[in-house]
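Missing here: one protein chain of the complex. Every other protein chain is in place.
Residue numbering begins at 1 within each chain, and the chains themselves are lettered A, B and C in the order written.
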Amino acid sequence: MKALVYNGSRDVTVKDVPDARIEQPTDVLVRITTTNICGSDLHMYEGRTDLEPGMVLGHENMGEVVEVGSGVTRTQVGDMVCLPFNIGCGFCRNCEDGLTGYCLTVNPDPNMAGAAYGFAGMGPFWGGQAELLRVPFGDFNCLRLPDDAREKENDYVMLSDIFPTGWHCTRLADMRAGDSMVVYGAGPVGLMAAYSAMIQGASQVMVVDRHPDRLKLAEQIGAIAVDDSKGDPVEQVLELTRGKGADKGCECVGYQAHDPQGTEDAAMTMNNLVKSVRFTGHIGVVGIFLPQDPGAPDELARNGKIAFDQGLAWFKGQKIGNGQANVKAYNRQLRDLIHMGRATPSWIVSHELPLSQAPEAYRNFDARDEGWTKVLLKPGMTA
Amino acid sequence: MKALVYNGSRDVTVKDVPDARIEQPTDVLVRITTTNICGSDLHMYEGRTDLEPGMVLGHENMGEVVEVGSGVTRTQVGDMVCLPFNIGCGFCRNCEDGLTGYCLTVNPDPNMAGAAYGFAGMGPFWGGQAELLRVPFGDFNCLRLPDDAREKENDYVMLSDIFPTGWHCTRLADMRAGDSMVVYGAGPVGLMAAYSAMIQGASQVMVVDRHPDRLKLAEQIGAIAVDDSKGDPVEQVLELTRGKGADKGCECVGYQAHDPQGTEDAAMTMNNLVKSVRFTGHIGVVGIFLPQDPGAPDELARNGKIAFDQGLAWFKGQKIGNGQANVKAYNRQLRDLIHMGRATPSWIVSHELPLSQAPEAYRNFDARDEGWTKVLLKPGMTA
Amino acid sequence: MKALVYNGSRDVTVKDVPDARIEQPTDVLVRITTTNICGSDLHMYEGRTDLEPGMVLGHENMGEVVEVGSGVTRTQVGDMVCLPFNIGCGFCRNCEDGLTGYCLTVNPDPNMAGAAYGFAGMGPFWGGQAELLRVPFGDFNCLRLPDDAREKENDYVMLSDIFPTGWHCTRLADMRAGDSMVVYGAGPVGLMAAYSAMIQGASQVMVVDRHPDRLKLAEQIGAIAVDDSKGDPVEQVLELTRGKGADKGCECVGYQAHDPQGTEDAAMTMNNLVKSVRFTGHIGVVGIFLPQDPGAPDELARNGKIAFDQGLAWFKGQKIGNGQANVKAYNRQLRDLIHMGRATPSWIVSHELPLSQAPEAYRNFDARDEGWTKVLLKPGMTA
Partner (left out) sequence: MKALVYNGSRDVTVKDVPDARIEQPTDVLVRITTTNICGSDLHMYEGRTDLEPGMVLGHENMGEVVEVGSGVTRTQVGDMVCLPFNIGCGFCRNCEDGLTGYCLTVNPDPNMAGAAYGFAGMGPFWGGQAELLRVPFGDFNCLRLPDDAREKENDYVMLSDIFPTGWHCTRLADMRAGDSMVVYGAGPVGLMAAYSAMIQGASQVMVVDRHPDRLKLAEQIGAIAVDDSKGDPVEQVLELTRGKGADKGCECVGYQAHDPQGTEDAAMTMNNLVKSVRFTGHIGVVGIFLPQDPGAPDELARNGKIAFDQGLAWFKGQKIGNGQANVKAYNRQLRDLIHMGRATPSWIVSHELPLSQAPEAYRNFDARDEGWTKVLLKPGMTA
């Protein structure tokens, strides 16, 4: 089959690899119809992880079931399904608690919790930027889609990662209807966090970023754009909230946070959130932070640490929730919102391309070229 | 009236001051029968805060109502009451949400949330290490005690602070029955956190400290003592939990954390907790951290920051809850547990002294003299 | 002052009564600017309660503060405020738990929990269908409104009862974003429940009723109208939910439920809900049920009992939450939604009338005259 293979830093190619296939009785095999490029793919693309050459990338996948193992009960050939980026077993303690992002079974590393497709450190599972994808524990991991799956494909594919990830951030922040919310970062995940907040009845959603195209997308869903290149974002947020700060906050940037001048400071958004969120407020953190980051600019960051404003966070009585989304905790309900016409997360899609054009798309996306917000690859599309 | 007055660093005296009295229609006046010395009193005693000389200390208070204002409805002269250390109004947004530690009304500083008796930065309210105490918003702040109030006085007085504070820590950590719990710090608050965990059905409670007398008190309630002077506490906790880490953790030390050799490191317990608690676990933090600490040993700490292991905390998907206890959120239910004989927090009391001996007690307690675990002052006791 | 006084069954008049005034130091006096007629006023109007003649009706009130007692701290003369229909003290166990509808202090009957203005069995407090209203525990009960209070008066006045009551029903039903919801009853409260569900991100809201004007109002906010005069509502709901039933349900009718032919059956909506809601679903019940109803058609109903389908409810593992709304639990966040332009509950208002026309309005509303959906009385309006 054709697949997008990682060869090394900033070097990916589409080439023939052995077909993905059923390996275990509980596996499902999916022909990919849409697979997105994610911001976290860029960490690997840029060579800042220990990903080994030869890996097939792609963890935002959807497609049609073409084969099922003998131990598969529910999923059937012909089903249109969307796959959570995290792979769970369904029976470990964390999966049972709905914490499928921290599955204790699937990742072969016994000191790790959590597995994913085509992801450094998350097990040997090939990604879906390919024609076929093997889905372990298929009954547990396949989200079946209704009969408008093809028609709303660009919406449904967002259920694989960024829509649930944005939603998760609002849940980590314990957002409730009527709350004001500040989101740091207007990339695809930040925009989805803002969108999730709107859907759940936030009274006011502020999105901090500096890219005009992204801020414009935020405004399209009724959020307030806060341009941090035009002044201290904390002060802007305080002004918008009568000096109190937002009720809740979302971190959607992660360890590569940098100021408008480009200086990297992994603590920047976290400390700004502590200041931007009111006494007793909650902060959700889905931007990625890493336990080690050998390429980081300073000693603290190399050890995964940040100079965190614990004194102020404690003083304000804030709660902080961290970590990747447990996609399965949300993907059913978000699917239903899409199906009933109450959510259309595809509004951020900027490009739909055949798989063959993936290398070029990686280049453009990595360069943060204007307008390259979200790229969808369609393995079945002819170039 | 007689009161314990702060004169300056390590200088307190019992002397005559003007009687506390009803100042507002909603005030209640209480004759103090028991008032404790708290570990946080020592921060002020040691002169590491901006407390002004002349303040009467004491925020763990209980006594008998001797007068009520014209706007007081429920509380009656003769009632035995215990007073939460935090003073709430009962009608601001935070008080209504049960976040009485962050009242938006009582503290005259408009940029602050929260007030307390005899406490630096928490408003001008005199403490209760005195014969009389003025209680603002008396109906809201007085917890009425049942007819065994005198008999169980040493238990009930714990409702003013440390029992609810320890309990709060387990709630911040979202402890559930069956969980394993690790508590860093076996001071009075840490012991109460451990006790709270036991009462709520923890399967296993580990308490990390190095003082033999404190570790012994932990063992008396069925907790497992972890002596960090005998080896890395993280490794000990991992060993006790089959390598997984505890389900939940409690920070009951705060910014003056130091290793067994005495080297202060404000990040130490926090980072140990991140390592000691399992993937997806929660951590409650009631040990005090300050936004500024001018007397701290290094630049980070002086600005209230710590070198926090955000990478690992994010990677493990942990949640962290910070801040002082909202005493009123728990004091009724804990009172009922005491009344029904299901809780006896007085097991940690080491000394009961007349108010006149308070200066001496401060000296001993500040020196961490062996056996000075918890001191109760009894203004009505004759020396 | 002028006030709408209950004289007896279907007999109300607007006449001069002694001015409402400050009676306790914690009272606030409000000049009413808008006061609504509520469906529950009709129970009293129709003489099916033990309300004594001479009572001033009206529990949906808003206005301007004209005087405050000496024990009032926050509320100030000139504030525009909206008053929850239930009166709480702010310091009893229930008020502290946010259950202000079940205050243990305000109602002088020691066997009762809960008090209200102008309401049978809820204490001696005069209602607000008058020029002035005395508000006990004013700081606790007055919701201050922002500077658009006059401009959005018809929205804000809904915070006194029906908007929070509809919202409460969705909370009793534990509605979550993405859920499907069925609401029985499209009166003002049912419409507000449907509206609340939409704001919180329901994927599908179905409203069961038979009055075309009400069903049309439901459709205006995106809900699906289910006309029970055109067929079994249970079957219609099952059809709309692929045979599964709705995720959650709301009962907004109460004990006077009757079929399209007018036969009263207090169990009808409850049992229909049990059938309309899926296995493990939740049902909120804000429609009023009474412990005694001497005028009821049968023995069971006279004793406040219904022939309830407990077998099916148990078998399906359903949860049921009952009771009047604790208005203060929601009115801040709903105020913020109105203020930020995210909610406009005034869409159901059909009439704005001067107080003098109240008797006529009662007649029309009681007759369920077409188009009399919601009547707002404006004491300051000249006829």
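Everything that follows uses one rule, which is that a contact is a pair of C-beta atoms (placed from the backbone, for glycine too) under 8 Å apart; a residue touches a chain by one contact, two chains touch by 3 or more.
Since we're looking at a predicted model, the values are computed, not measured.
Residue-wise, the contact with the chain that is not shown comes from A:89, picked out of A:89, A:116, A:132 or A:145.
Listed residues A:7, A:24 or A:263: the one in touch with the omitted chain is A:24. Of the listed positions B:10, B:332 or B:363, the one in contact with the omitted chain in the full complex is B:332. Considering the whole complex, the residue from A:54, A:98 or A:341 that touches the absent chain is A:98.
The omitted chain makes contact with chain A at the following residues, 24-26, 69-71, 73-74, 89-93, 96-98, 105, 139-140, 328, 332. In the full complex, chain B contacts the hidden chain through residues 176-180, 199-204, 330, 332-334, 336-337, 339-340, 342. Although one chain is not displayed, chain C still touches it through residues 94, 97, 99, 101-102, 113-114, 172, 255, 266-267, 270, 279-280, 285, 288-293, 300, 303-324.
Keep in mind that, in the parts below, only the chains that are shown with their structure count from here on.
Between the CA-based centres of chain A and chain B the separation comes to 40 Å, rounded to the whole angstrom. Separating the centre of chain B from that of chain C, both taken as means of CA atoms, is a distance of 42 Å.
Within chain A, contacts with two or more other chains are made by no residue at all.
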